[in-house]
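What follows is a set of notes on a single structure, which appears directly below.
Heads up, one of the protein chains got dropped from this complex, but the rest are sitting where they should.
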Amino acid sequence: MGEDIKKFMFVNRKAPYGTIYALEALEVVLITAAFDQDVSLAFLDDGVYQLKKGQQTKGIETKNFSPSYRALEGYDVEKLYVEKESMEARGLSEDDLLVDVIVLTSREMGELMEQQDVVLSF
Amino acid sequence: MKFGIVVNEGPYQHQAADSAYLFCKAAIGKGHEIWRVFFYHDGVNNATKLTEPPQDDRNIVNRWSRLAQEHGVDLVVCVAAALRRGIREENLAQGFRISGLGQLAEAGIQTDRMITFGD
Partner (left out) sequence: MLHIINKSPLSSCALESCLRIAQGGDILLIEDAVYAAASGSALEDKIREAMGRFRVHALMPDIDARGFSERVIEGVSKVDYGGFVDLVAANENCQSWL
């Protein structure tokens, strides 16, 4: 890996739709990926809700941006990490999520954060 | 050291813009460089010259403009976030410029540390 490649982690701790953070975070991820950086996404706390299958937003007249998570692979963003405890606390399992993720324990998630060059939180 | 700053909340509504500004001032005072401040989400509202706080209150927008003028700090407003919220070239305060999200990624690459202020 070249010296000019940095490890970027985007930490998502907020649910979608209630606020705009999740959507605008996704926009940053897509742009950063175009800079050929080592990009990963972490989903903690309510951020896990962003990945819930079956989102239907017609009734709130808001764009359903959840399919974009599946498009990340096309941008070479393949490292999507979900903290196990956050997921389980919300009654969710991997089967409830709309994209393949890597489930990490709290400790593993913390260790991964330590290794990053840039951590951006939304 | 080169710092990049991200501001995710609007002025007056949330303390983030004040904390970010006071951090920048302290960093410059210690001889560090604020390489760029990137305004995102509602943070883009820091950039409007139409802001008129009461006379006995701080002028958050002017404070940023002064930081740009006196220390050459690059104040970048995300175009997509700005257009969503009615921030355009014509109401942009001095020292700010509107540009793409790539400027945030670039700040992450070019600086030694990125610090985010938000809600």
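The letters A and B name the chains in turn, as written, and every chain counts its residues from 1.
In this text, a contact is a pair of C-beta atoms (placed from the backbone, for glycine too) under 8 Å apart; a residue touches a chain by one contact, two chains touch by 3 or more.
Please read these numbers as outputs of a predicted model, since none were measured by experiment.
Undergrad: If you put the missing chain back into the full complex, which of the shown chains would it touch?
TA: Counted over the whole complex, the chain not pictured touches A, B.
Undergrad: Touching the absent chain in the whole complex: find that residue among B:38, B:64, B:96 or B:117.
TA: B:117
Undergrad: Looking at the full complex, which residue from A:30, A:92 or A:113 touches the chain that isn't shown here?
TA: A:113
Undergrad: Tell me, which residues in subunit A touch the chain that this view leaves out?
TA: Residues of subunit A in contact with the hidden chain: 11, 13-14, 21, 44-45, 83, 85-86, 106-107, 109-111, 113-114, 116-119, 121-122.
Undergrad: Please output the residues of subunit B touching the missing chain, sorted low to high.
TA: These residues of subunit B touch the chain that is not shown: 1, 3, 8, 15-16, 19, 22-23, 25-27, 29-30, 32, 113-119.
The definition used in the following text is that only the chains that are shown with their structure count from here on.
Undergrad: Can you give the whole-Å distance between the Cα centres of subunit A and subunit B?
TA: For subunit A versus subunit B, the centre distance works out to 25 Å.
Undergrad: Can you check the complex and tell me which residues of subunit B touch subunit A?
TA: Interface residues on the subunit B side: 6, 8, 40-41, 80-81, 100-102, 104-106, 108-109, 114, 116, 118.
Undergrad: Help me check something: in the complex, which residues belonging to subunit A touch subunit B?
TA: 4, 6, 8, 20-21, 24, 27-28, 31-32, 34-35, 37, 117-122
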